[in-house]
Each structure stands twice: as C-alpha cells, then as structure tokens.
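Before I ask anything, let me first share the structure, which is written out below as structure tokens.
Here the complex is missing a single protein chain, while all its other protein chains stay put.
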Amino acid sequence: MTATWAWLVLLFPLLGSLTIGFGFKVLPARVAGLIGISAIVAAFICGILALIGLQGEPSESRHVASSLWEYANVGGLRIDLGIYVDPLSIFMVLVVTGVSSLIHIYSYSYMKSDQGYHRFFSYLNFFVFSMLVLVLGGNFIMLIVGWALVGFASYALISYWYRRNTATKAGMKAFVINVVGDIGLYIAAILIFKNLGSVDYGTVFEKAPEVFTTNEWEIVAICLCLLVGAFAKSAQMPFHTWLADAMEGPTPVSSLIHAATMVTAGVYLIARCHSLFELAPTAADVAAWVGLATLMIAGTIAIAVTDLKRIIAYSTMSQIGYMFVGVGIGAYSAGMFHLMTHAFFKALLFMAAGSIISAMANMQDIDKMKGFRKAMPFTAAMLIIGALALSGFPGTSGWFSKDEIIDFAHFRGGMYDWMWAGMLIGAFMTAVYSFRIIFRILPGPACKEAEYLEEHGHVIHGEPKNPATGELEDTEVGYPGEEHHIAEQAGGMKFAMSVLGILALIGGLVQVPGVDEVITNFLEPTFEDSVFAHMHPSTHEAWVGLGEGALISILGITFTWFLYIRRPDLPVKFRERFRAVHALCVNKWYGDEIIDFLIVSPVKAFGRFCNRVFERFAIDGATAGVAGLTRSAGAAVRDMQSGMLRGYAVLMLFGILAIAIYFLIRSI
Amino acid sequence: MDIEWYLVLSALLFATGFIGVMVRRNPVVILLCLELMLSAGALALLAFSRMLGNQDGQVFVLIVLVVAACEVVVGLGLVVAMYRRRLPLDVDEIKELKG
Amino acid sequence: MEQIAFFVGAIGALGAAFAVVIVKNPFYSVLALVIHLVFLAGIFLLLMAQFLAAALIVVYAGAVMVLYVFVAAYVGGIEEPKWDSSPELRIVGPILAVALFIAISIAVLGSGLSALGTPGPDDVPSGFGTPEAVGHLMMEDFLIAFEAASLLLLIAAVAAIVLAGRRREDRKKLPGGEGA
Partner (left out) sequence: MTFDAPTIDYAGLSPIIALTAGLVVIVLAAVFDRVKRFGPGLALLTYAVTAGCLIWQWNADLDLVSGALRIDGLAVTLSLLAVIAAAVSVLLAIGDPSETQAGRSDWLALLTGSLLGMVILAQATSMLTFFVGLELLSIPLYALCGTNLRRRESLESGLKYLIVGSVGSATLLYGLAMIYGASGATGFQAIADGLQAGDGMLSDSLTLVGVGLVAVGLAFKVSIAPFHQWTPDVYQGAPTPVTAFMAVATKAAAFAVFIRFFLVALGPLADQWDVMLAALAALSIVVGNVGALAQTSLKRMLGYSGIAQAGYMLAGIVTATQAGVDALVFYLSAYVAMNVAAFAVVVIRERQTGFSDDISTLRGLGREKPLLAWPLTIAMLALAGLPPTAGFIGKLYLIEALIDDDWTWLAVMIAIGTMISLGYYLRVVAALWMSPAGEAEGDAAIDTASLPPQIAGAQADPFEDPGADRRWYLVAPALIAMAAALFFGVIPQPLVDFAQHAGDALSVWVP
C-alpha cells in the first residue's frame, strides 16, 4: 500500500503537467493554475498517506522497493522503473511536495498578470515531478534520470522569460554546469555497476562493504564522482556560479527550485549514499571541507552584493554549505533537519522578497529600497521572521537545525574543530547579511515606491525594464507582465507566506535536544547502518552549543543594527577603506572569471585547436617541418585551407600509415 | 619469379597511385590515379591467387575491373557536369565546403 | 626468361604509372595509363591469369580508356598551373606514400608465410586462369557477386545519364545549354 501511495505521489504532478501543457488552448488560465495546485496538493496528501503506511511497519523493515515495469533489460544491466520508499525518501517527498504546494498557491496570485501562465504551471508541475523522481527513484539510473530532468526543468524555468537575454544566458549556464555534474554522476554509476554488478540501491549498499575496503581508491573515486554531481546541483564550490544568475527566473522559481528543493538534491544524494561515503571517509571529508569553504565565501559575498534576490541566493549557497558539512561529517539527520527548516525560511524569504520586488516595479537593488515597514506590514513581518530563522535566533527553527550541525562538528573534535570554528564565523555572517536586508529595507524614510503604496494603496507599474541591465523590454509573451502583485493584496500569497512563517518560527520544535527528537527517530531506519547512528552529543553539550549559537546570532544582529541603524556612515567608510576586499566580494570572488580562465577558455581553445589546427594542421602540421626546409612554410600555412581534397588525402594516408605501423609493431 | 616480387611491385603501384591523388589537381588525372590504386589491388589479388593455386582471386579481380569501370563512369560524369556548370576543374579550387 | 619478362613488365608498368602522375597534360596521362595497363596485362600473364589479361586489354585499355580520352578531349587538356596553393603537399604526400610502400613491403617480406618466397605451386588445376575456369567459378561459387556486378554496371549507366545527360529544361535555363 505504501508503494501505491508513493507511485501516486509521482503520478499527480506528471498528470498535472501534461494536462496543462497540452490543454493550454482549451483551459482558461485560472483553471490551469488550479489544476497545477491541486496536483501538487494531491501529491502531498499521498505522501502523507505513504508516510502513515511506512510508519505502520516495524522499524527494521521500513523500506519498500517497488517496480512498475522493467524499464530496460540490456545485457546484464536490468533497470527497473522502480522506486525506493524509506524514511529518507518520504522525508524528501514531504518537504518537496509541501513547500511546492505553498509555492504553487503563491504563484497562482503572483504570476496573475503573466501571459505565459499555462507554461509556467506546466513547467512547475514538471519540475516537481522530476524532483520526485530524483528522490523516490530506486536505483542509480532513475536517480540520473531524475537528476537530468530536474536540470532540464530548472533550465526551462530560469529562462522562462525567454525574451530577456540575461535570462536565456543564465539558463544556459545553469544547464551546462549541471551537465558537468551529470557526467560525474554518470561515471559514478558506471563505476558502481562495474564493481558491484548492480545499480539498485538495496543491492549496492548491501554489497559495497563486502567488495570495498575502507578508503580503497575505487570507492573514493566513485564518491568523488558522486560529489561532482552533488556540488554542481547544489551550487557548491567550484560549481556555484550558476545559482546567482539563476535568479533571472521568476521569484517563485527561485523560491522553489533555487532555495527549497532542487539545490538540496546534493545533500540528499550524500545522505542516500552514506554507506558508500562511510567507506570512503576521504571523500566525505572533501564534501565537508567544500561545504565549509562555500558557506564562508558565499557568506562574504552575501554581505557585499546589493541585489535583493542575489543576497538570498548567496545565503542559500551558504546554508547548503552547512548541510554539506552536516552530511559530510556524519550528522545525517541534522543535515536533513536543516534542509527542512531551510526550505521553510528560505522559501519564505524569497516570497517576501518577491512581494517587495513587485512593489518596486521589478527593481531588485536594496540601495533603492527603504521604509517598507509601514507600506507593507505583512510582508515586513514575514521578512523579519525569515531573517530571524535564517540567522538562528533563539527559538526559531534555524537555531535548532544549524546549531545541531555545528555541535556535531565540535563533538567529533580533531580537525572537525576547525570546521566548528568556521561554521561559527559563518553563523555570524549569516546574522549580518540577513539583518542587513531587514535594516536596509524596512525602517527609515519611505522611498518613492513605498510612499506611493502607502498613499494610494496600490503599487507603481513602472516601465518594463530588465532588472539586470536596465534596458527597456517589449512586453509580449515571455516577459513578466506589467502589473505586479504584493502579498498585502493577494490572498494566495498571503496564505502561503503565513504558513511558511509559522513553520519557520516553530518548525524547529520537532527536534529539541533532550525533549523530542522527531527527525532523528524518524530517519533512524535509514541511517541505522551508519557508524555515526548512535553517536551524538549529550543533551548537555547540545544545549551548550545552542547557547553559543544564540549568542553569535544575537551578536551578529546587534552588530548589524549598530552598523546600519546606529552608525549608517560606517558601512560607507568601510567600503571606502577596504575597496579591494569589497570589490572581491561584490564580484563574487571572481568565480566566473576563474571558471572562464581555467575551463572555458582552454575548452574553447581546444575546440579551435581541433576544428582548425587538427583538421588543417595535423595535415600541414606534419608537413610543417619539411615545408620549413623549403622556405615555403609561411606561404603554405596561409594558403592552406581545409576543404581541400588533397589535404584530406594526406590525412587519410597518415591514418592508414599509423594503423599499418601499429600492426607491424604488434606482429613482431 | 617469387610471389614477393609481384607484391612489392603492387605496393609500389599502390603508393604511386596514392601520390597521384595527393599531388594532382585535375580530377580526371586523379581518377586515373584511383585506377592505379585499384589495379595495384588487383595485381596483389592475382599474385596471391597464383601463390595459393586458387582461382577465387581471379574472379575477384574481374569484379574489381567492373567496379573500377563504374567508378570511372560516375567520376567522369561528375567532371562533365562540373564542366557544364563552368566550375573549375581543379580540386584546389573546389573548396566551398569546409570548416 | 620469366625474370626478364617480369622486370620488363614491372619497369614498364611502373614507369607508365609514374608518367600518369608526373605528366602535366591529362591527355598524356591517359595514354600513360594505357601503356601501364598493357604492361600490367603482361604481368597478369606471368601469373597465369590469361583471361584477365585479355579482359584488361579489351575492356580497359580498349573501352574505358576511350571514355577517358573522350572526356579529356571534351573538357580540354588543361595543363595544371605551376603555382600550387600548398606546395608542401607535393613533398609530404610522396614521403608518406613511400612510408606506406615500405610498411606494406615489410608486412609482405616479414610475413611468416613461406609460400611467398616461391613462384607458386606447379600443380595448379588444369586450365588455371582460362576463361572456362573463371567462367565456371563465376557461374557457380560467385554467382551473386557476378550478378551484383552486372547490376552495378546498369546503375553506373543510369548515373552517367543523370550526371552528364542533358535535359530539355537545361537547354532553356542554363548558360551552358546552347551547345547541345
């Protein structure tokens, strides 16, 4: 029965997507939106029913593998179209469908004036379907399928406003980087199949300890390849550059895909493959260290940039860095717990930001925003709740989840103490950048948009401009509509934000050290084979950790308050004094430039090399020496052009000769 | 005469034909050089046929002659068609397709 | 005696082959190929391939070469210009080709096949290489190849018509059409 519910979880979003996608000429826009919402809500309900079914089982048999049909049986490789239902996947299903339902409801109002309403909901449902395939898939091939589909859906949604050049470029970039990750995953699956003879989760995790010894190079290689996939999808260093650009998509997309669900797939992957990573502690450490580096670097960038959505995006990277450290050092349930709370408060922050951006007529620069406290009281409240949870203010959900990870690092000691320290610094930065948003946007004299809103009760509809470049845009299909919606005026948006606000505030109470440990207990059947399953700090230590976290958070908030409210001249001075540091942060640590320098340019150069030099030069490159002797090399190279038959003949002969010589050598 | 001699001769002819394809520019002459290459193959076949005392190779050579004739016919047809289009009969000049 | 015949044939065939490659005027190249084929037919005879030797002369040197001569005459015996857009090909090409020749020769001479060092068995089947023997094989073992080859001739004829034949619309529309 559990499996049936799980299948239904997959079915509804797919049906929704197809219905909307193919019925776009027949269905009125609102109906399409409603179909989209109900599909996801239905999936959520089925997820809960599956959860109930699963909890009915005894804890040691709380995993169900079910196969719909044999997808392919090619040679020795049998791939079932199968799912694997266990507490971990159900946990992910609930987070994904739950948050998605709310975001769908939010989008229903937010996207009201967009002319591509059908397209949007079809894509969105398709994305949820792909994500569910990813988390429910019962083998590595299904994982890859889900992984690729998610990448594709994300690409489609980022470049949703396809008339915007910046959006299509950002979509491309996201796709390309994701594909690099896919390749890592492909290779990992190849190696897993090669060594274990199967790609089914059950078999693989069972057999792995028998086949591999700890830290054997092959299992390390497999885990590192998996990590490439995880890093790319979760925007960790050095594959992080796409996420900030992905903010070109509509705000609900940023909220759903680039905060709550897709980007956490890497965390899920490591948690899912924890038995492999425990055989390869080196790889697990790599994950943790990369997570740490990302969380610190993204934190500094978030402090410096001024684009509202990008601040939140960098904050997302940073928080996912925490999750990576968590699952990297063995604090699996803590990592998943943070994944959940992060989904709540980060989705909330994006929604609130979306509301404000609407009020600003699509402008995203926080330098221009001021005094929205009175103009948008509800949004302001939600923004504050989100920021509190994000910065780990005592009592909020983020406080419990983040500090659990930080604690665990301290608990493991040794080199992990360094991580502990790094994460505390990161926590301080988190408090600074989250309240930087609050103190810049909410208090103070109202800016003209806020003023207008206060006086007239509706928002300014400015000229349609590309927020990234400031260029005027035409307003046909493929652009955000001219009208904008804010939470104060749209019931759907308000509802979704309220629910998330409540969850962000109290969601942490499910896992209070010494009181209740719902998440840990729930996920226990999945992680019980782990060596870390029964290692955790004592309740006392945990509360000490929470105390430290609370202190840092409050310190950070106070510091920010001092900086932006008390002495607003200081940030400017700081900026002047440390121009270089600021520039480094604003330019995102030159991540794109480094990638460009290290990867794109060489690949391009290689492409040019192969296209021109190889095609042309391997012909006359081989000839260059001789031609030089006859002093005609210069003229020859200039005159030489591909398309020349005789050149082709020479290359052929070259190939023939190479093969003949190879065989002559073999025959000796 | 040892069979090896015939084979060395055929290898020489094959290489000569190949040289022609690489250095000549007139398509008609290139077709002639292709003939040389095919006849080198035919000679090798006949030498082996003689060595083995097996006449399969001789039938093969007959087929090769037919094939060579057909290639020539089509090749010359193309040359004539190009001439009619006033295209240069020089393989160095026909390089619109490239890259 | 056989040696002399071989060397005469070999030098003739090879010299003519070189001439095909070297001679500037395509017209003379064609004639050089005819000479080459005649010498080659001689060598065929040495290899006990009487029927093929005859076929080579009749079909090849006779019929196909006439076609060449005709086309060479039709398009004009254009001499290749001295100027070469890629003179290095003239050097590298032959060097590589010589290397190929050496490679094949090593493969042949270095082979462990002892029969290569003999002139071939004396006890060949009676009628080896005669039209009758070849004809039998053609009609018995290699019927399909033979039939396919004949279809190939048919197809080649169609191809020639397609490429070189002139149709009514050509005459109307194309600048080159007034001649036919």
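The first chain written gets the first letter, and so on, giving A, B and C; residue counts start at 1 in each chain.
Note that in this section a residue touches a chain if its C-beta (ideal position, glycine included) is under 8 Å from a C-beta of that chain, and two chains touch if they have at least 3 such contacts.
Here the structure is a predicted model, which means the values were calculated and not measured.
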item	value
Chains still shown that are in contact with the chain withheld from the display	A, B, C
Contact partner of the left-out chain, one of A:Ile83, A:Ala148 or A:Ala380	A:Ala148
Omitted-chain contact residue, chosen from A:Thr19, A:Ser159, A:Ser355 or A:Gln489	A:Ser159
Interface with the unshown chain - residue positions in chain B	7, 14, 17-18, 21, 27, 30-31, 34, 37-38, 40-42, 44-45, 47-49, 51-52, 54, 56-57, 59-60, 63-64, 66-67, 70-71, 74-75, 77-79, 81-82, 85, 87, 91, 94-99
Positions on chain C where the hidden chain makes contact	103-104, 106-108, 110-113, 116, 127, 132-133, 136, 139-145, 148-149, 151-152, 154-156, 158-159, 161-163, 167, 169-170, 174
Touching residues (missing chain, whole complex) on chain A	70-77, 79, 141, 144-145, 148-149, 152, 159, 162-163, 165, 168-169, 171-172, 175-176, 179-180, 182-183, 186-187, 190-191, 193-194, 476, 478, 606-608, 610-611, 614-615, 618, 642-643, 645, 648-649, 651-652, 654-656, 659-660, 662-664, 666-668
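Operating definition for what follows: only the chains that are shown with their structure count from here on.
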item	value
Chain-level touch network, classified as line, ring, star, complete or other	complete
Centroid distance [mean C-alpha coordinates] between chain C and chain B, Å	6
Euclidean distance of C-alpha centroids - chain A vs chain B, Å	61
Residue numbers of chain C (touch at least two other chains)	85-86, 89, 93, 96-97, 100, 104
Multi-chain contact residues (two or more partners), chain B	18, 22-23, 25, 92
Of chain B, residues touching chain C in the complex	1-9, 11-20, 22-26, 28-29, 31-33, 35-36, 39, 42-43, 46-47, 49-53, 55-56, 58-59, 61-63, 65-70, 72-74, 76-81, 83-86, 89-90, 92
Contact set on chain C toward chain B in their complex	2-3, 6, 10, 13-14, 17-18, 20-21, 26, 29-30, 33, 36-37, 40, 43-44, 46-49, 51-52, 55-56, 59-60, 63-64, 67-68, 71-72, 74-75, 78, 80, 84-86, 89-90, 93-94, 96-98, 100-101, 104-105, 108-109, 115-121, 123-125, 128-129, 133-134, 137-138, 141-142, 145-146, 149-150, 152-153, 155-157, 159-160, 162-164, 174-176
Chain B - residues contacting chain A, complex	18, 21-23, 25, 91-92, 94-99
